[in-house]
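Excluded from the complex is one protein chain; the other protein chains are retained at their positions.
Chain naming follows the written order as A and B, and within any one chain the residues start at number 1.
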Amino acid sequence: MAEEKKQPRIGVFVCHCGTNIAGSIDVKAVQEYARTLPGVIVADDYQYMCSTPGQTKIDNAIKENDLTGVVVAACSPRLHEPTFRTATKEGGLNPFRFEMANIREQDAWVHMHDNAGATAKAKDAIRIAVAKAALLEDLYPKSVPVEHAAMVVGAGVGGIQAALDLANAGIKTYLIDKLPTVGGRMSQLDKTFPTLDCSQCILTPKMVDVGRHPNIDLRTYTEVEAVEGYIGNFDITLRKKARGVLTPTEATEKGIVGGGCNGCGDCDAVCPVIKPNPFELGMKPRKAIYIYHPQVTPLIYTVDFDSCIKCGLCVEACGEKKAIDLDMADAFETVKVGTVILATGYDIFPIEKKREWGYKQFDNVITSLEFERLICASGPTGGHLIRPSDGQTPKKVAFVLCAGSRDNTGVGKPYCSRFCCMYSLKHAHQMMEKIPGCQPYIFYMDIRSFGKQYEEFYYRIQDEGAKFIRGRVANILEDAKTKDLHVYAEDTLLGQPVDLTVDLVVLAAAIEPTQGIDPVRKMFGVSCSQDGWMLEAHPKLNPCGTTTAGVFLAGVCQGPKDIPDTVAQAEGAASAASIPIHMGKVELEPYFAQCIEEKCAGCGMCVNLCPYSALALVEKDGKQVMQVTEAKCKGCGTCGGFCPGGAIYMQHFTTPQIVAQIDAFLLGGEE
Amino acid sequence: MHEYAFFLGCIAPNRYPGCEAAAIKTSRKLGIELLPLKGASCCPAPGAFGAVDLNVWYAMAARNIVLAEQMNKDITLICNGCYKSIYEVNERLKENDDLRDGVNEVLAEIDMEFKGSIDVYHLAELYYDPKICGVDKIRDSVTRPLTGTKIAVHYGCHLLKPIKERRFTDSENPMWIEELVDALGAESVQYRNKMQCCGAGGGVRGFDLAHSLDITNEKLINVTEVGADAITEVCPFCQLQYDRGQIEIKEKFGIEWALPVLHYNELLGLAQGMTPQELALDLHGIDCKPFLDKIR
Partner (left out) sequence: MAKGYNDPAMETRFQDRYYHSADNPEFTKEVERISRTIAHMCFQCGTCTGSCPSAPRSSYRIRKFVRRAVMGLEREALTDPDLWLCTTCYSCTDRCPRGIAPTDIIMAMRNLAFKWDIIPRNFLKTVQLIYTTGHGVPNNDVNRAARVKLGLEAEPETTHKYPEYIPGIQKIIDHYKMKENADRILAEGEH
C-alpha cells in the first residue's frame, strides 16, 4: 500500500466480439471516447480481443506505453477475466491491474434494438472501469495447502462412481449416505435402458467395491451435520445415526470378540413390529430391525427406532454376537477433506397432487417406480406384474408420460425429467416380454430418445407392438365395480378424443430434488436454480463445479439425467475434485479484507458479522485488533461496509476505488 | 348477524322463486341476513352474453357490483353463473388497472364508479366457512333430517373453475358440498365424472339443445347408476338444465328420467322444516314427491 504512486497510464481495448458487440454498439465511437478519458494513454479496438492477436495488442501496449492499468471492454469477466489477466501479466504488469467492462451480456445483448442507448451505456461502463483502473494496486494471491482426502455425499450410482474414481486415484475418500446402504435409486430399478442390463447386476459389483476399497471410508446411515472451512480444508461434522447394531469392527473395539452383526437375520425373524417397506414403496412389509434390501452394502442390520418397541426379542435372538444395542445414540465425528462432491440424487414428485390422474384415489393407478418394483424378480411380487386392486395380471396398460413434468400449471414441474420417455419404453418392453397377449399404450407428447442407441430402442419397442398415442392424458376415471380405468386424452394425430379402458395405469411421475436436501446444500454454500436443482458454476463450461471452490456436483442433484449421464458427470466431478488434491495447494484470489491496525478499535463487531467465520480478535502490541484468516475470507465486504472506524480495507474493492467508480458514473459522461 | 347484499340473478327469482325464498329464510336461521340489492340486473350471463362482447360483460357486471359498493356490503349469491360474472369481474377489475379504467370510463356515463371496495361470495361458500357459519351450525339448524336419502352433488363449473381464479383449491374432486349435504342427515354419494359440466353453459343450451342435453343425459346415467334419490346443486341454471332437461330429453331422445333436482337451499329448507309449498317445489319440472316421501 505504501509503494510510491505513479501517475496512472491506462490502456483501453474495446472488443467487437464479431457482431455480438459491434452489432449494437458503435465500437469506433466508444474507442474514441475512451481516448478522451483522464489517464487513458492508448485506446484500441479489435475483432476478438480474446484471440492471440488481441492479447498481443495488450502485451505490446503495456510495454510501449509503460501502462499502469489495463481495461478491456468485452464480455463478462466470468468468461475472460482470467484470459486478460494473463495478457496483462505477459506485458509485465501485475495481473490485478486489469479491469473489465462488460459491454456484451449487460449491454449489447440486452439493448439489441437500441444502438444509441447501448453505445452510451458502453461509454459509461468504460468510464467507470477506467476510474477503477487508475486506482488498482499490485496484489499477490495466497496459496493454502490441500488436505489429501475427499468426501462424496450420497452413495447412489453417481456417488459410488465418483468415490471409486477418487479412491483409485489414491485419494482417501469418505463416502456417506443417509440410508443404511449404498446403491441409491438405481438399486430400486429392475433393468436399465437401452441395453436392458439388470440394474442390480451391474450396480452390485460397484457397491461391493466401495465396501472394500482400502481408500474408501464408507459411512452409511450418516448425514452431514455441519460444514466449516474452505477449499483444501473443509472440516465436516458427520452425524452417524444410531443404527442400534454393531459392526464386527465396532464389536471388537468394545471387546466383544467374534461379535457384531454378520447379517444372519435371526433378529428379523423374531421382531414383532411390522411396517411398510420404503424400499418396496410400501408394497411389502418390513420389521423394525431390517436390512434395506437384499443386496445391502454393508450387510449390517439397522433398527428403525421410530417404530421399535424395545421388546428386546432381537437382542435375545442375536445371542452371543451381542450385535444389538437398543440404547445406541447418534454419534458425531469431524473429518477434514480437501474437496467435496455432492451426489444427493432425487425424489419422485408426489403425483397425487395432479388430482385428475387419480393416484392414491384409484388402486390401479401406480407410478413408474412402483412398476419397477412390481416387474423386478426380487420385488414384492417376485416379478409378477399385478393390478393392486385384485392381484390379476394386467393385459392392457396405459403409460402416462410427462406426468407432472413439462407442467406450467404451478402444480407440477416446468422441466423435462429426461428419463421417463426411455424407461416407459423399457416398461412396455418388459411387460410384453412377460405377459403374452398384453398391450401397452404409451400416451406421449414427444418421445425424447436423444441418447446413444435410444432412438433405436424406440424403434425396437414400437416394432415389438407398443402403441403410441400422441396426446397428454386429460384425466382418468375408475369403473367403481371392475376397478378398470378409463383414460381420457386426445389422439392429436387423428384429432379424436380417446376413452381407453385399461387394467392398469402407470404414471411416469416427474422427479424433484431430494426432500430435505436444502440445509445440506446451504451448508456447502451451493445455490440452486429456479427449479430447485443445485446450480453448477457454468452450465456449459463448468458443469461439475459450483460457486463454492472445492465443492462439485454429480448426477441428478444438479438436474435430471439418466444413468450414463450421471456416471459421466460423476467421473468429471471426481476428476475436478482430485485436481486441487493432487496439486497439493490452491491459490486463492487475493480479495481479502485487511485490518488497518492503527484504526482498529478492537470492538470485535465485525467478527460476528462475517458469514464465513474468517475474522477473530487477537492481541497485538498490547491492544486488541481484528485478524483475518485469509483463506476463509471470500471478500464479500460485509465487515468492510460495517466497520465504524473504517479500519477494514477490502483488497481490490477498496473504498477509494468504489467511490471513484460511483463518481465516474454520476459526475462523468457526455453532456 | 352477517349481512350481505343478495344478488339474485335471473333464473332463481324468475323460474325457481323457491330458491330465493329458501335462501333468505334458511340463511336467517344461520345468522346470515340477505339484504335486497335493488336495481340489479342479469349478472350478465358469462357465456350467452359474454360471448357477444366481453367489454359489455365487464361493464354490466361492474354496475351490479357498484350497487353493492354503494350499500357498503359484500355480495352473496346462489348461482354459479352469477358467481363467475360477479366474482371474477370484481377480482379482475381490482387487479388490472387497464380493465378497471376502461370499465370506469363507461360507468362514468351513468355516474357510477367501480372502487373495488367489496368482496363476492357464493352462499354455499359462506355456509361452509366456519368463521361465518360452518358445517356444525348447519347440522344444528336441522329439524327434519333427510335421513335415508342418497344425494348426488353437482358442483357446477363456474363455482370452481378456472381454479386459478378462485379461492378454492380443488376442482378435480372437491368434497365440501358433500359435507354440507351430509350435515342435513342425507347420505352424499360419489359418482363417475362428478365434475363434468351439466351441458347448459356457454350458450350451448340455446345454440344446440340436443348437444347440450346429451351431456346432461350422460350425467343422469352416472348419477342414477349409484342409486341417487336426487341431485343437488348450487346453481339454478344447472338446476334448470337437469330439471327441465329431463323433460326435453324425453321429448328429444325418448328416454324417461324422474330424478328430482333440488338446489342446496331447497334441501336445506326442507331439512329446516320448510314445506314443499313454501319452497314452490311444484314449479319444478320433475316431481319431487318420491324424494319427499323418503324423508317423511
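The rule is simple: a contact is a pair of C-beta atoms (placed from the backbone, for glycine too) under 8 Å apart; a residue touches a chain by one contact, two chains touch by 3 or more.
Everything numeric here is computed off the predicted structure, so don't read it as measured data.
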| item | value |
| --- | --- |
| For the chain not depicted, the shown chains it touches | A, B |
| Options B:162, B:227 or B:290, residue touching the unrepresented chain | B:162 |
| Touching the absent chain when the full complex is considered, from A:137, A:407, A:455 or A:597 | A:407 |
| Residue, one of A:90, A:266, A:325 or A:491, that touches the chain absent here | A:491 |
| Residues from subunit A at the interface with the omitted partner, ascending | 356, 402, 406-410, 412, 445, 470-475, 488-492, 495, 497-499 |
| Positions on subunit B where the hidden chain makes contact | 8, 10-11, 13-15, 17-18, 20-21, 36-42, 44-56, 59-60, 63, 106-107, 109-110, 112, 157-158, 161-164, 171-172, 195-197, 199-204, 206-208, 211-212, 214-215, 218, 277-278, 280, 282-283 |
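Heads up, the rule we're going with is that only the chains that are shown with their structure count from here on.
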| item | value |
| --- | --- |
| Approximate Å spacing (C-alpha centroids) for the pair subunit A, subunit B | 51 |
| Residue ranges of subunit B in contact with subunit A within the complex | 164, 170, 172-173, 192-193, 226 |
| Residue numbers on subunit A that touch subunit B, as the complex places them | 355-356, 361, 410, 475, 477, 479-480 |
